[in-house]
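With one protein chain withheld, the remaining protein chains of the complex are depicted in position.
Presenting chain A:
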Amino acid sequence: MAGSNPNAKPMNLTLKVWRQKNRNSEGKIVDYQVKDISPDMSFLEMLDVLNEDLLHRGEEPVAFDHDCREGICGSCNLFINGRAHGPEKGTTTCQLHMRKFSDGDTITIEPWRANSFPVNKDLSVDRSAFDRIIQAGGYISINTGGTPDANEIPIPKEISDRAFEAATCIGCGACVAACKNASAMLFVSAKVSQLALLPQGHVERKSRVENMVAQMDKEGFGACTNIGSCAAECPVGISLENIAILNREFLAAKATSNNLS
């Protein structure tokens, strides 16, 4: 395998995994042993090995979410050894490799914890609260007509870069999971500032921030106290600057929009 280390020894690990039948049942941590794990495996491949074992033994496999396995879909959300997406900075769980662990390690694996992200089963949580926040305003609904000419709308490179950075949010929810307050502010701020920076976003600028923040509050997420865990754990590096932009946008919208309710 390209990039594999022929000297890397397979590892034996103890996993402490959160098992929960469904939304309404009580869950608990269950211990499992996995053997002969290659350091070149991704964390999810290691869980695949565990699940094969469980199937062979006639036990229920561990439910966990995953899709792209290349760091872009934001579904592989696991709280690993007390950290969102595990110990490595700037990675999703699917991009985390077993070489970050050592033979004999005990690894605790839990689902995201937030009342707004109820556990569906085992390690899989329901993040539809994020979808509802986006539906409240995280889009541009003006009719753009046919394909416009390139460069018809001038946008300075610096601004388009910053908007792009904000747009890289993959909606994983690590910010909520890591935050002491289970606040969704980093996620919301990424979308609000992305669209506030671009001229296409200006038409709905005020209603967007008002509606998205109202939905965020309604979903029961906590309020930001600028702790900074979110940005430190965000796999794509969304910065706290976006939250300051969100606060500015919110104040400006509340002070000047025509919305009286």
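Assume a residue touches a chain if its C-beta (ideal position, glycine included) is under 8 Å from a C-beta of that chain, and two chains touch if they have at least 3 such contacts; residues count from 1.
What we mean here is this: contacts and distances are computed from a predicted model.
Of the candidates "Putative 2-aminoethylphosphonate ABC transporter permease subunit", "Spermidine/putrescine transport system ATP-binding protein", "Succinate dehydrogenase cytochrome b subunit" or "Sarcosine oxidase subunit beta", the chain left out of this view carries the UniProt protein name "Succinate dehydrogenase cytochrome b subunit". Across the entire complex, the residue among A:98, A:114, A:136 or A:169 in touch with the chain not shown is A:114. With the whole complex as reference, residues 16, 18, 29, 79, 81-83, 87, 108, 110, 113-116, 178, 180-183, 185, 213-214, 216-217, 220-229, 232-233, 240-241, 243-248, 250-251, 254, 259-261 of chain A touch the missing chain.
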